[in-house]
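First, the structure itself, so that you have it in front of you.
Of the protein chains in this complex, one is absent; all others appear in place.
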Amino acid sequence: MSKDKTLGETLQERGVSRRSFLKFCATTASMMALPPAMIPVIAATLEKLRRPSVIWLSFQECTGCTESLTRSHSATIEDLIFDTISLDYHHTLQAASGSAAEHAREEAMQENYGNYILVVDGSIPGENNGYSTIAGISNKAMLLEVAAGAAAIVAVGSCAAFGGIPKADPNPTGAVSVSDLIKDKPIVNIPGCPPIPAVITGVLVQFLTFGLPELDQLGRPAAFYGNSIHDRCYRRPFYDKGLFADSFDDEGAKKGWCLFKLGCKGPTTYNACATTKWNDGTSFPIEAGHPCLGCSEPDFWDAGSFYKALSTPTEDIGKTAVYAGAAGLIAGAALGASLRARKQSAVKNHERVTIDDLDQES
Amino acid sequence: MTANGMPASTIASSAPCAPPTGNLVPLLHEIRHALTRWLEQGEEHVIDLRSIPLAPGEEDSLLEQLGEGEVNARLSITGPSDIIETRYPAVWLITHYNENESIIGRFIEICEVPGILKSQADDIRAGLERLEDQLSNAETRA
Partner (left out) sequence: MTDAEFLLWVRGPAFTTATFIMCAGLVIRFLEIFLLGRKADLAEARGSAFAGGFRTMFKRSIPDAGSFERSGFTLVSGYIFHIGLFIVIFLFVPHILVFEAATGLSWPGLPSNIIDATNVVTMIALLAVLIHRIKDPVMRMLSEFNDYLVWFVTFLPLLTGYLAFHRVGLSAPMLIGLHILSVELLMVLFPFTKLSHAFTLWMARWYNGAIAGYKGVQS
């Protein structure tokens, strides 16, 4: 495919009808939670889009994000859009390996310097290069080098966005997120473990159509991460009524009651699972009867057990109370003894009670 | 598979117990308002059903209430799309499927004919080219 053709021309050449294209624009708008009035705008912009170059780097990751993206959809027009994107370098997907692959990356960088989009999945280990190296280049060095020529960076998955599982306590590799290392480029975070595939494609399309999307405090596109799971959860009426499942197979669970007691992190998790859902809109964890793990939030792995209610302390409070009681006993006994001694001496010396004594606060 | 493409097992497990969100009636009113606006000002309106939280089963009951009218068209465009005029003229239900026949988008449009049902200028042009090619091929052969 020629690099200077517009997306519209390419699609036409491939025999993709205008109707197909409109359908794609309509479903994409719906996915991006844009009002239907925006459909013609998406169509007009995408049509004129010229093939952007994309470099995809994978660092400390499990390939789940790439799997999520590539396995979920059958051949659809999204794939054509992806064809239109020139995926010049993707560690996992490309056929070339070793120095040939690195050569492709360098070429793509040179050709589109300052204009390509850098997609990253996986977190970046700290100073010790031994944790993760590609073709002898440390992850950090490669990220800095490629980021320097990128127009913008998309961090796919919780690892790239927030450090994810590699960063979980005690963070053996000293893992950090993309935004920990890169400060001078626009970064879009698409967290999730993995992110919803439709959200990955949706953000990329949104990015290509409208430029940098509106981002929240954590760099997530508001269109997909603007609502919490809890706000959009169909079990919410049960939460409000105070009807909770107490275990995975009790009456409440069978009746589809709220999963808060079973550790649901929906109230603090921002993602599109409750509306976009998974597997082409079939279902999502809560609909399948499992509490939300909060995988698209920072440090989700360290928020205590997945099955511990969100409102409860993460540490062992019962034990703390017992220790505190013991400490209090010792301190209190000492204090009590000294007060008693003071009282006895006061009685012996016939000390007078003054106004100040009575005015003591505690 | 059921009418709206949801695997039957999912519906059976979650539909009977999901409490209604209460969004159904307001939705029907939105359609009513849109119809009045169309009659008075000719203004078209699109509702994206994905943008409205509906409990499992609630969408089915919406579709049931809208029913099926005189037109039922199926488009074959990278996965089928169903364009159905509901019991209420000018209220169209458009369901887009991907090639696995899973729903990827569902809209209600209030208009005379949904835009996507009309032949598109680009496609007409391409079609004309094909016809001309065919004719000129036939002529040279003749």
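Per-chain residue numbering starts at 1, and chain names A and B are given in the order in which the chains are listed.
Basically, a contact is a pair of C-beta atoms (placed from the backbone, for glycine too) under 8 Å apart; a residue touches a chain by one contact, two chains touch by 3 or more.
Since the structure is predicted, the reported quantities are computational estimates derived from the model, not experimental observations.
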item: Neighbouring displayed chains - absent chain, whole complex; value: A
item: From A:Val41, A:Cys62, A:Leu218 or A:Ala253, residue that would touch the chain that is not displayed; value: A:Leu218
item: Touching the absent chain when the full complex is considered, from A:Arg18, A:Arg105 or A:His230; value: A:His230
item: Sites on chain A contacted by the missing partner chain, in the whole complex; value: 162, 216-218, 228, 230-231, 239-242, 244, 260-261, 267-268, 270, 297-300, 302-304, 308-315, 317-318, 320-321, 323-325, 327-329, 331-333, 335-337, 339-340, 343, 361-362
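Keep this in mind: only the chains that are shown with their structure count from here on.
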item: Distance from the mean Cα position of chain B to that of chain A, given in whole angstrom; value: 33
item: List of chain A residues in touch with chain B within their complex; value: 12, 16-20, 22-24, 26-27, 29-31, 33, 35-37, 39, 73-77, 232, 234-235, 237-238, 254-256, 274-276, 279-283, 287
item: In the complex with chain A, residue positions of chain B that touch it; value: 6-7, 10, 14, 17-19, 21, 46-48, 50-51, 53-56, 75, 77-79, 81, 94, 96, 98-100, 102-105, 107, 115-116, 120-123, 126
